[in-house]
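The complex appears here minus one protein chain, its other protein chains still in place.
Chains here go by letter, A and B, matching the order in which they are written, and residues are numbered from 1 within each.
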Amino acid sequence: MTRRHSAAFTLAELAARLDARLVGDADRRVTGLATLREAGPDQLAFLANRAYLKDLADTRAAAVLLHPQHGQTCPVARLELDNPYLGYAALSRLFDPLASRAPGGVHPSAVVDPSARLGERVEIGPNAVIEAGVSLGDDVVIGPGSVVGADSAIGPGSRLHANVTVCHGVVIGERAILHSGCVIGGDGFGFAHDGARWHKIAQLGGVVLGDDVEVGSCSSIDRGALGDTLIGHDVKIDSQVQIAHNVQIGDHSALAGCVGIAGSTKVGRHCMLGGGVGLSGHLTIGDGVQVTGMSLVTNSILEPGVYSSGTGAMKNAQWRKNAVRFKQLDDIAKRLSRLEKGRDG
Amino acid sequence: MTRRHSAAFTLAELAARLDARLVGDADRRVTGLATLREAGPDQLAFLANRAYLKDLADTRAAAVLLHPQHGQTCPVARLELDNPYLGYAALSRLFDPLASRAPGGVHPSAVVDPSARLGERVEIGPNAVIEAGVSLGDDVVIGPGSVVGADSAIGPGSRLHANVTVCHGVVIGERAILHSGCVIGGDGFGFAHDGARWHKIAQLGGVVLGDDVEVGSCSSIDRGALGDTLIGHDVKIDSQVQIAHNVQIGDHSALAGCVGIAGSTKVGRHCMLGGGVGLSGHLTIGDGVQVTGMSLVTNSILEPGVYSSGTGAMKNAQWRKNAVRFKQLDDIAKRLSRLEKGRDG
Partner (left out) sequence: MTRRHSAAFTLAELAARLDARLVGDADRRVTGLATLREAGPDQLAFLANRAYLKDLADTRAAAVLLHPQHGQTCPVARLELDNPYLGYAALSRLFDPLASRAPGGVHPSAVVDPSARLGERVEIGPNAVIEAGVSLGDDVVIGPGSVVGADSAIGPGSRLHANVTVCHGVVIGERAILHSGCVIGGDGFGFAHDGARWHKIAQLGGVVLGDDVEVGSCSSIDRGALGDTLIGHDVKIDSQVQIAHNVQIGDHSALAGCVGIAGSTKVGRHCMLGGGVGLSGHLTIGDGVQVTGMSLVTNSILEPGVYSSGTGAMKNAQWRKNAVRFKQLDDIAKRLSRLEKGRDG
């Protein structure tokens, strides 16, 4: 990708910013980050995973960010830090060309209702729409084509990328990042059946997102039926995720791509749901629960730990035979019990 | 959430509207709905599920909507109805702030092709686009940023929320609700392979949605390859659902979030597909079939009933052992048979 605003920092500046120990030329300038293997002489590399230790000896990087234990084997300048991955995260934000952009103000093509309240340095992109009664905090950025529905409030420092939809009556905390195509506050899926047909249940609740929430591309978080759908602080939601009405997600939990959570389920704090995980409705998932990819959870889980379901992939010819046997599994178990009794008898 | 237009109704008015039996102060005014547990003295609660019967005695609601059998135990005023959930649905729509909004007309920033035909009281939001030859029935609402493609027709009373895309040549019936981010009429996935590469098959069919269809946030319904993709009347589709080309869905069926249906499959009337269910292509699913969450269906199902696949979640350590055994399942079954023969022999 092209980088429009290429920053440059000396190693001394980076060490100061990270509170890292610098070994090497303090005035050496770096213009970006790269992996150990791909870094050129103007770039800083990092070692945060032992799997890449093999790449350290041959790196062409200007310097490497790493744990002190690997300092001796580093062939170039180095920045030593106890948690180099966290240091990499900090530097990635420093080198982010988006981060240094000056706010663009309100584009003349944007449609902003006169009753909307805008904080300082708010940027509203071309063809965005801000409806009546909306409140945007200081330093909010609304991307092109995004829509913020009536009476919604977005906290300071939050950014909506392009073509995001925040429906009416949604509350978003500080420093949220909403990626393109995501929808916050669409109707929950609620209908009453009269024996012949469906009758819509208007979704009168809202959605409340805490501070530091991130929502990925094309994800959807539905509004509550009566009360609100609640997403805690520092919750990270990947792309293509579906969160149904009245779900609650505790602080610091992370949901990988394609997760689906059915209505009224409560997920605790510090949970991690792998890609494609499905949670049935009305469950309680306690704090610290991890669920591996594509597992289906139909019962509450109260004990912290790692949970899984499903079967691993195998050659189709082998799988077909085993899948047929799965349908006989109860019968197989009963026959085994009979054999065991026969032997004992 | 903030409610901009808070309605208020007397219990007598609500009883008349629902044809319910009122026991209590006919002039008591309520301004909204809430659960038994959360309702305040200005709100109406409802009891539609025995699981919440425990909350009845302590409710602070102005009145409760319930079945006559629970009338005696209700500590406050009550509205008795045989199907209180249906009554709740009706009142939810009554208290919906969106429902009482006056239509906003065509916003000056909307781009409406001169050849488009607009019915009475049509509202077209800011920065929406209506292409050539489009027909919008009376009382249609097109949300901000939504696009209606050439020659599409949308029936009276239908609403597109913000950032919806209806592609060209799509027909939508009356009273449809399309939520933000959904796409109706994108190309089906059709390609011919020449042994080395793919050749696109133009998708010349359209999509036809019946009356009273609802489509959730970020869902997609692809256009047909030759004939049309057909969605019946009163079909309810949740968020993040994918419906491929030439699928047919019968009247009154409901599809929960993240369902995926492959090309040319026919789903009957009054079917219910749980969250994340996948249907292979070219299947026939008969009327009245229910499939539980995240099941994969690879064969036609002609008999009504409930169907499932998959394995429930368990602790990862336990699951790893069992998942390995799944790969040995055919072998296990054969060994069991040999043992049985040995015993009998």
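Here is the rule we use: a contact is a pair of C-beta atoms (placed from the backbone, for glycine too) under 8 Å apart; a residue touches a chain by one contact, two chains touch by 3 or more.
None of these values were measured; they are calculated from a predicted model.
The hidden chain makes contact, of the residues B:Ala8, B:Leu204 or B:Leu302, with B:Leu204. Between the chain not shown and the residues B:Phe46, B:Tyr85 or B:Phe326, the one that touches is B:Phe326.
Interface note: of B:Gly145, B:Gly232, B:Gly268 or B:Gly286, the residue touching the hidden chain in the full complex is B:Gly145.
On the side of chain B, touch with the chain left out of the figure occurs at residues 109, 111, 127, 129, 131-133, 145, 147, 149-151, 163, 165, 167-171, 181-183, 186-187, 189-192, 194, 196-207, 218-220, 222-223, 225-228, 240, 242, 244, 258, 260, 262, 278, 280, 291-292, 295-299, 301, 305-312, 314, 318, 321-322, 324-326, 328-329, 332, 335-336, 339, 342-343.
The missing chain lies against chain A, touching residues 1-4, 32-35, 38, 83, 85-86, 88-90, 92-93, 95-99, 107, 109, 125-127, 143-145, 161-163, 177, 179-181, 212, 214, 216-218, 234, 236, 238-240, 252, 254, 256-258, 275-276, 293-294, 310-317, 319-320, 323, 326-330, 332-333, 336, 339-340, 343.
Everything below uses one rule, namely that only the chains that are shown with their structure count from here on.
Measuring from the averaged C-alpha position of chain A to that of chain B gives a distance of 25 Å.
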